[in-house]
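A protein chain is absent from this complex, but the other protein chains hold their places.
After this line comes chain A, so read on.
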Amino acid sequence: MSSPKRRIETDVMKMLMSDYEVTLVNDNMQEFYVRFKGPSETPFEGGLWKVHVELPDQYPYKSPSIGFVNRIFHPNIDELSGSVCLDVINQTWSPMFDMVNIFEVFLPQLLRYPNPTDPLNGEAAALLMRDQKSYDKKVKEYVAKYANKEAAEEAGEDSDDEDEMSSVGSFKSEDEEPAGQMEV
């Protein structure tokens, strides 16, 4: 089982060498953050996201888990958790793919060609299908608000659990409201 570990190192080294800003968590090659820039000529252009990457022990036989830390408005990315719905990093993952593929090809493609028919963010999908212009506008709003350099950095400063706590809290309040209404 030595080769998977070596492969993890190789992949992270490749990321570093292709000019990605990579922040390791716990000096462990298996968990890190990558700064990801929105692809040009898309409403995501100019955005900077911090993407959390976790490589399972069985990487590359198993696909990595990828999540956006700061918010993004995209039909196939969950707004709160940041998890990405993309076939090539889930069902059709091949062990011959690597991290550079993901950041150089898969994620830019996903942002460029969203798939509103299989949404994780229903609102974004509905908006994209109904009104492309407002979708673009809203994406840009999000980029300006959440995906600037400071926001990306800040998302890094905020410890993870804090982030999770707040999102859990918002879930709760949302859930309780309709329940309360029903009781009335």
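The working rule: a contact is a pair of C-beta atoms (placed from the backbone, for glycine too) under 8 Å apart; a residue touches a chain by one contact, two chains touch by 3 or more; residues count from 1.
Going forward, contacts and distances are computed from a predicted model.
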Chain not displayed: protein name in its UniProt record ("SNARE-like superfamily protein", "M-phase phosphoprotein 6", "RBR-type E3 ubiquitin transferase" or "DNA damage-binding protein 1a"): "RBR-type E3 ubiquitin transferase"
Footprint left on chain A by the chain that the document does not show: 1, 3-4, 6-7, 10, 58, 60-62, 88, 92, 94-97, 182-183
